[in-house]
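The structure appears right after this line, and notes come after that.
A single protein chain has been removed from this complex, and every other one stays in its place.
When the chains are written out, they are named A and B in that same order, and each has its own residue count from 1.
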Amino acid sequence: MVDVTLAAVTCAHPSGTMLFPAMWVSATLAEPAHFSWLETGLLAAGIVISLALFFWRFGPILRNILHSKQDADFSLHPVGRRVWDFFWEVLCQGKVIRQRPLPGLAHAFVFWGFLAFALVSSNHIANGLQIGFLSPESSLGKFYFLFAAAWALLVAVGITGLFIRRFFVRPIWFGKKVSIESGWIAFLIFLLMVSYLGAFFVSPGGAAVKALWWTHTLTLLVFLPLIPHTKHLHLVISPVTVFLKRDGFSNIPPLSGDEDFGLVAGKDVTQLISLQVYSCVECGRCTEHCPAANSGKVLNPKEIALGVRSYLNELGPVSDVALLAEARPETAFANLLSMEAAFECTTCGACEYQCPVGIQHVPVIVGLRRGATNTGVWEDTYGTKLFLALEKNGNALGLSAMERDKFIQKEAFPIFDGTQEYCLWLGCMGGYDPKGREIIADFARVMKYLGTTFGVLKKEKCTGDPARRLGNDLVFQTLAEAGLKAFETAKVQKIVAICPHCVRTIANDWREYGIAPEIEHHSEFMARHKDRLPKQASGESIVYHDPCYLGRYRDVYEAPREMVRQAGTLVEAPRSHERSFCCGAGGGLAFLGEEQGERVSHIRAAELAGTGAQVVGTACPFCNTMFRDALAEVSTAPPQLLDIAQLTARALPKMQETGIMDQGTGEQ
Amino acid sequence: MKILVAIKQVPERDAQVHVAADGKWIDESDLNYTINEPDAYALEEALQLKEKTGGEVVVVCAGPERVTSTLREALAKGADRAIHIEADDLGSRDTLGVAQILADAMKSESPDLILTGLQSDDLGLGQTGVVMAELLGIPHATIIMHVEATGSGLKVKRELEDGWFQHVEMPLPALLTIQSGGNKLRYATLMGIKKAKTKETKTVQAAAATAPAIALDRVYLPEKQKKTEMLTGTPDQVAAKIVEKLKFEVRVI
Partner (left out) sequence: MSGVLVVMEQRGGNWNRMSFEALAAGQQLAAKLGVECSAVVMGEAVGSLASELGSKKLAKIITVEHALLKTYTSDAYVAALEQVVKQASPAYVIFPHTYQVRDFAPALATRFHSVLISDVIAMHDGPVFVRQLLQGKLNADYRQTGAGPCFVSIQAGTFRADAVEAGTSAIEAFAPSLDAAQIRNKPGELFRESAQTVDLSAAPAIVSVGRGIGEQENIALVEELAKALGAELAASRPICDNGWLPMERQVGSSGQTVAPKLYLAVGISGAIQHLVGMKGSKTVIAINKDENAPIFEVADYGVVGDLFEVVPALTKAVLAAKG
C-alpha cells in the first residue's frame, strides 16, 4: 500500500475555514469556457459510438440473463432486508471492507469516489454538449468540485494501491494469470482522476484546459464500452445482484415441475444464477475461504461461477448441452464445472458468505449435483451405498433400525407421547454413532437436571440432509415427507437436536414439503437456561469450533460460547465465527470415500490444536467425528474433544435412579 | 432382447418379527415391505443387459395390492413395463403354485430371457425360478454371477461351492437365477420415478389356487441349542481366558 501523508492546511475560503488536503495553486476547477459546434458534434458522435459499443456487448449479456429460466420460488419480500443489504453491502461497502480491510478500504474509496463523481461527470459531458449546469464559479460548484477533488485524490491513491497489490504483491486468490485488463482499467481510472485534478492546476482559458478536458472525456468514452467486456460489468449489475439475492443463506430452491432435475444443461440456469455469475469480479474471496480449494482439491468456487459464465457466453441460456465438463470435453472451457469438483464441496457456505457481489455458490453447486444425481449420471460407489442405505434402512449409516431401539432402551429414554414439552431428535449420529450417543446421553442428563420434559420418537428416519446436499431429491422427498408425518402423528410441538445439520434440514429444507414444528439446537436451549446450570471454575482452556451449519447457516455464534465460558476459558481459533474453517464432513462428504489432496479435517484440527487449548469444544456430532482421529494424527499430545453438552453435563451432580429426575420408564 | 424379471416383495430385512397368533405365519401389521434383495440384483442384471444389447425389461410380481409399490420402484430404476399378478392368497400356494401363476403370466409375453433372484429373503426355498423354467419348458441355469449375450444365445458364469466357477453356454429362450453381489445396484433417481409414472403396469388375475403339494404347518422361534459361555473382562483379561481355553480345551497352542 502506498503511504500517503496528507497535509492538512487551513484554507481561507469564502465559505469559512475548512481543513482540506492542500491544493496550492487554485481553488477552482478550470473548465473550457466555450465549445464549438464541431466539438459538440464530435462529442455527440463519440458518445453515440461509445454507447453503441457498450450495448453491443451488454445487450447479449442482458439477453442471456433475461432469457434464462425463471426462478421458481423467488419473491421480492421481505423488501426491508433487501434494502438493508443493499445499503450495507453496496453503499457502505460493509462486507468488502470487513473481510479484507486494507484492499477493501481502497476499493471503497474508488467506489465512493465514483459515486461522488456522478454529478461531476454528468456536468462535464453536459458542458461539452453546451448544456452544462454546474458552474465552477457558483458556491455550490466551488464546493462540489473541491469535494470531488478530495475524492479524486482518494481514488487515485486507492487505485494505485490496488494496482500494486494485483501486479506486484500478486495474492494467489486472483489466480495464476495476472489480469492485464485490470491494469488497463486501473490506468484509465487513474487517468480520469489525474485529468480531473490537473484542471485545478492550470490557468483557465489556456490550451491545457481543453487538452485536459478532452483527455478526461476520451478516457470516459473508452472506459464505458470496456465495462461489459470485463469483470467491471459489476459496476453496472452487482448492486442489482445484491438487491435480488435469494432469501436466506445457501437456500436450495425447490424443483419446479416434472421436467426439472436441477442444473443439467444451460436451459436450467435461472435468471438469478445468470445475473450472479455475470457479476463475478474474480476477487477470489470465495476461493480464499474454501476448504476444498485450500486442501489441494479440484474445486474452486470462483471457477464454478466463471464456468457457468463461460458456458452462457459460449452456448447461451437455452442450450441442451450438459453443464458438467465430463459430458462436453470438446468445449473451450472444458475443465471448468467438472462433476469431480462439484462433488468435493462440503457446502460450508464460506464462499457465499464472503462474496461481495451477491453470488450464492452453494445452490449452484447443489444444483449441479442434482443434475447429476437425479438423472443417475453420478455413479459413485459410496454415494450409491448411502442412497440405498437411506432407502432401505432410513439412516445414513446403513444400520438396522433395531440398533437405535436398543440404544433408547438402554438409556431408558421416555418415548414422546404428546405430554412432554420437547421431542429430542437423535439423528443418525445421535442414534447410531457411539460418540453421538454419548452426546445425546449427556444432553438428556442436562434436560433431566433442568426438569425439562422430553421424549424421543419411537421410530426416526434420517432428515435427509446428506441426500439433499448430494442432490438426490427423490430420497430427500421421501424422508422429508415421512418425517413431517411422524411429527404430525406424534403431535410434536417443539424439537431440540444436537446436530446442526438436522436442525437446518428440518427448519429450512423440509419447508418444501410442509411446515415442521419449531426446532432449535441444543446450544440455543442450554444458553437460555445457563443461569440454572452450574458454572465450573476449571480454568481449562477450550477452543470453540463454529460448525458451518450452526454459524454461517443459522447465525448462532454466542449461545455455544456461553456454554463454553461456563465450563472453562474460551479460546478463539484463528478462523472463527463466520470465517470458521469447515471440518470437512458436510455436503454428504462424511459418507463418501477417501478425499484427494490434504484432509480438510486435519487442516482444521491442526489449527485448533495449534491454539494450545486443552480442549476442543464442538457443537456438531459430525465435527466431533471428523476431529476424533484428526486431532490424534496432527498432535502428539492432542487436546480433549468434547461437545458442549458433554462440557455442561460433566458439572452436573450424579443422577439418582428414581425421583424427580425420572421421566417414566422407557416404554415401548 | 426381451427380458422378464420376476421379483418378489418381502418384509424388510431388519424388521422385528413376531409370530402371528395362529402360529402359521408372522404378524404382518406394522411391517414394511421392500424388494427381495436377490431380485434387485436380477433386475440390475437385466437393466445392464438392456443397456448393452437393447430391448425391453418387464418386471413381474405376484401378490396383493401393496406389491405395486415395489413394481413402481423397479420401473423407476429403469424397467420398461410392469405386470402385477393380483393374488391375495400367496400364503396358501406352494412353490409350484406360485411358479405356475408367474409362468402363465409370462407365457403370453414370449420373452427371450427370464431372470429371478436365486432365493427369497423370507422363505428362502430358492426354487421358483427353476420350477418356472421346467413349467415353461425352457433351459435354465442357477446362481449366476455374470451374463453375456452371444450370437447364438447366452454365455453365463455360474458360481459353485469352494470358489469354483463354470461357464455355461445356453440357447434362448432361457431362465437364470441371479446371485447377489454380481453387480453394483443402482439407486432410484428422481428422473426414474417421474418416468415410471408414464410406464404401463398391467394387472392380471391369478388363476384359483390348487391343492398344494407341501404345507407350512407352523412357524416358531428357534431354540438356542448350544450353551454359549460368555467371557467377560478387560481385553487383556479376556485374551488370557481365551488362551486358557486354546491351550487346555481346544489344544491348538
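The criterion applied here is as follows: contacts are C-beta pairs under 8 Å (C-beta built on N, C-alpha and C of every residue); 3 or more make two chains touch, one makes a residue touch a chain.
Given the structure is predicted, the values throughout are model-derived calculations rather than measurements.
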- Task: For the chain that's not shown, point to the residue among B:Gln9, B:Thr34, B:Thr142 or B:Thr189 touching it.
- Result: B:Thr142
- Task: In the full complex, which bits of chain B touch the chain not displayed? Write them out.
- Result: 11, 13, 17, 19, 26, 94-96, 99, 118, 121-127, 130-131, 133-135, 139-143, 158-171, 179, 181, 211-222, 224-226, 228-232, 235-236, 238-240, 242-243, 245-247, 249-253
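In this section, only the chains that are shown with their structure count from here on.
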- Query: For chain A and chain B, what's the span in angstrom between their mean Cα positions?
  - Reply: 49
- Residues of chain B that touch chain A when the two form their complex: 12-14, 16, 34, 76, 184-194
- Task: Would you mind writing out the residues of chain A in touch with chain B in their complex?
- Result: 255, 258, 261, 373-376, 379, 381, 383-384, 387-388, 391-393, 400-402, 472-475, 477
